[in-house]
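Remarks on the structure that follows.
Here the complex is missing a single protein chain, while all its other protein chains stay put.
== chain A ==
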Amino acid sequence: MSSKSGSSPKKRSLPQTTTSFPLARVKRIMKEDKDVIQCSNESVFLVSLATEYFLDYFAKKSFNQSQSEKRRTVTYKDIAKIVKDIDQLEFLSDVVPETVPLKKALQKQKEIKGLN
């Protein structure tokens, strides 16, 4: 479909004009925010597509982390680590907190209770 000419350095592929997510669902999630009065159809499309790009980025970073530990299975631990390390992903730090061994957690709880 794309013509290969010697002079054009960039091979321009057709843009993706559809998204993998149901737009009605994306719109519902967007409107969950009571501050949002109305959103244009274009904005819903853009949010949906941006989320796809985000997931692509997120998945690749997670997998790189797994590979750095010689694994090919992405685990919660990998995701938690990249969320902690990458600034752009700070917004997910509450969703994907780093897990702490039970002993440590209980100890922390004791400390907090001791302070009160």
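Miscellaneous remarks
The rule is short, and it goes like this: a contact is a pair of C-beta atoms (placed from the backbone, for glycine too) under 8 Å apart; a residue touches a chain by one contact, two chains touch by 3 or more; residues count from 1.
What we mean here is this: contacts and distances are computed from a predicted model.
Chain not shown in the complex: UniProt lists it as "DNA polymerase epsilon subunit D", one of "DNA polymerase epsilon subunit D", "Protein-serine/threonine kinase", "Response regulatory domain-containing protein" or "AP complex subunit sigma".
Remark: the residues of chain A touching the chain excluded from display are 14-18, 20-22, 25-26, 28-30, 32-33, 35-40, 42-43, 45-47, 49-56, 58-60, 62-63, 66, 72-76, 78-79, 87-88, 91-92, 95-96.
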